[in-house]
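Of the protein chains in this complex, one is absent; all others appear in place.
For reference, chains read A and B in written order, and residue numbers begin at 1 within each chain.
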Amino acid sequence: MELSVYLRNPYIAAGLAIIAVFLAFAALAEYIAPYSPVDSVAPPLQPPSPEHIMGTDNLGRDVFSRVVYGSRIVLAIVAMSIAFSGVVGSLLGLTSGYLGGLVDKVLSFVMDSLYAFPSLVLAIALSVALGPSPVNAAVAIAVVYIPTYFRMIRGQVLSVKNEGFIEQARVLGLPPSRILFKHIMPLVSGTLMVVFSMNSADAILTEAALSFIGLTVQPPTPDWGFDLYKGRGFILAGSWWLMAFPGLCITLLALGFALVSEGVSKITGAKLR
Amino acid sequence: MLRYIAVRGLLIIPSVLILYTLVFIILRILPGNPVLAALGTKNIPEEQLKAIMSELGLDKPLYVQYFEYLANFLRGDMGLSMVVRGRPIASDIADKLPATLELTVWSIAVSLAVGLGLGYIAARWGGRYFNAFTRLLGSTLFVVFIPALGLGLQLVFSSYLHLLPSGGRMSSVEGFRPITGIYTLDAILELNPKALLDALQHLVLPSLTLGLVISGPYIRLTLSNLEAVMGSKMVEAYRARGVRESRVVRHAFKHVLIPVVTYTGLQFALLMGGAVLTETTFNWPGIGTYLVDKVMYRDYTAIQAVILIFAVIVGVTSLVVDVVYALIDPRVRY
Partner (left out) sequence: MTTVLEVEDLWVKYFTLTGVVNAVSGVSFKLGRGEMLAVVGESGSGKSTLGYALLNMVPKPGRVVKGRVVLGDVDVLKLSPEELRRVRGSRISLVFQDPFTTLDPLRKIGDQFVEFLMEHGLDEASAYRTAREYTEAVGIPGRVLDSYPHQLSGGQKQRVAIAMAISLSPEVVVADEPTTALDVIVQRQIMDLIDEVKRKYKSSFILITHDLSLALERADTVMVMYGGYVMEMAGREEIAGRMLHPYTRALFESLPRLGQRTLPKSLPGNPPDLRNPPPGCVFHPRCPKATEECRRERPMLVEASRNHFVSCIHPG
């Protein structure tokens, strides 16, 4: 399907627009943010004003600048984890689906057990075990989402495996890897897009949750969830801007991906489960 | 029917084992002495360290630890906390599990109310735009970041309006002694209205937060299923027989319950994750906060125990859902 069909869909357009804004934040942070995110530049706990459109935090740092730079960490962690789980999960799904038999049965059962388990709890446990750091958080999130990709790819492989032309390829003696990549993968792309975007939305929320528990970054690194965590006491005492803006960003970015997922699934008719 | 339950029940065991093994491996494989990490200091004399390790059973070979812990767990002994010396983890969990259960159940209630209610309104009286909006709401409600919503509600209702407490389960109420640990239930059992009111006041914000965020799929499910059923030949037949509309809707709803119940089971995992986050936001003393607290200290044994508990809960709820499904839909039974 051509790109223009996708881009004309209102959900996808809106979603991509939102994502683009945050990508711009991340890529061009130095140009967009008015101040440094880690230096104290003003009196602490100032409500939004013309100089500080999102106010200042308890250490006198400009919240808007922190928000802009924060998108970097968030997007970095999410991108890393999705890439990892996408690749590993897909490969495992491909092999498992193609090989079938005992291997497939065992692997599927393991993946199903993981899939059924609350992802945040598992991510927390893994993060703790590995130690709090952005990379470890990315790994933890990645592990949690491997079953998602596994199931999806395996499902597609199974439905396609016995189609006539695959049998043909096998009869002709083409090596399995060739069959897998040249013939099976292209058919999977529709579902892949839906799952990928929905997964990104999930991952953003999981990253924010891990940050809120303090398992990702260390001060003074700017991160939305982490800022919420550090600002809790002050928020409840009345500094609402410390909660509103980072919180809004988390939700908005996740919403962007969710909208894209909605739009793609409407067009391709692909379902998530 | 009983055979069905038994078979399904047995399948829970391998699932739980898989998760336990995964976490066990990850926790143990890492370098560094866990006790030192837990106590956060490097200055413990050799013999004392050895003594602590032996006390906690950490000096035995790995595979022994693996099986021993499992065996003990089944007997109810979940090990000793690494941080608070001598404190059995099982009693901590026994204290906190009911709190999480209570929060979860009330949140599901909120979700069902929102989901079924909104879905019903849209199916019965909705127009094209309202329904499209409701559907979109259903698909995207989950993106609301729970701590953000929670903090926001706390700010408004607690800090500004002083209407509701901002955290915790209960302020001290005279003469209230929890029996099951589920305060709302206990308050009713003890006929203590003040306690009930207090417990409910503390429950409102957290269950509203969690309930709203997870209600999305319920909204969608109710709307599309109700629309489908109300447009079905079965409903036409009911109307052709002259059965009044209110009864027809009631019967239609039973059909909607099936996917809703199934969904609750499937998404219980998601719910637990959200519960952890909600507990952290509201200082709700459940296993979520317990886990998070232990995170700070890297209390491996406690984390292991919590994971096992979660795995069992997920397995059991999925079983319960299947049973309830079979009760509603006679086609599964016969």
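Assume contacts are C-beta pairs under 8 Å (C-beta built on N, C-alpha and C of every residue); 3 or more make two chains touch, one makes a residue touch a chain.
From a predicted model like this one, the values you see are computed outputs, not experimental measurements.
Colleague: Where does the absent chain make contact, in terms of the chains shown?
Modeller: When the entire complex is considered, the left-out chain reaches B.
Colleague: Which is it among B:234, B:249, B:266 or B:320 that touches the chain not included here?
Modeller: Considering all chains, including the one not shown, the answer is B:234.
Colleague: Residue-wise, where is subunit B in contact with the chain that is not depicted?
Modeller: Residues 231-234, 236-244, 247, 251, 254-255, 328-331, 334 of subunit B touch the chain that is not shown.
Everything that follows uses one rule, which is that only the chains that are shown with their structure count from here on.
Colleague: Provide the C-alpha centroid distance between subunit A and subunit B, rounded to the nearest whole angstrom.
Modeller: 23
Colleague: For subunit A, which residues count as touching subunit B in their complex?
Modeller: The contact residues of subunit A facing subunit B are 11, 109-110, 112-122, 124-131, 201, 205, 208-209, 212-215, 225, 228, 232, 235-238, 240, 243-244, 246-248, 250-251, 254-255, 258-259, 262.
Colleague: Give every residue of subunit B touching subunit A within the complex, in rising order.
Modeller: Residue positions touching the partner: 14-15, 18-19, 22-23, 26-27, 30, 136, 139-140, 142-149, 151-152, 154-155, 158-159, 166, 269-274, 276-277, 280-281, 291-292, 294-296, 298, 300, 303, 306-307, 310-311, 314, 318.
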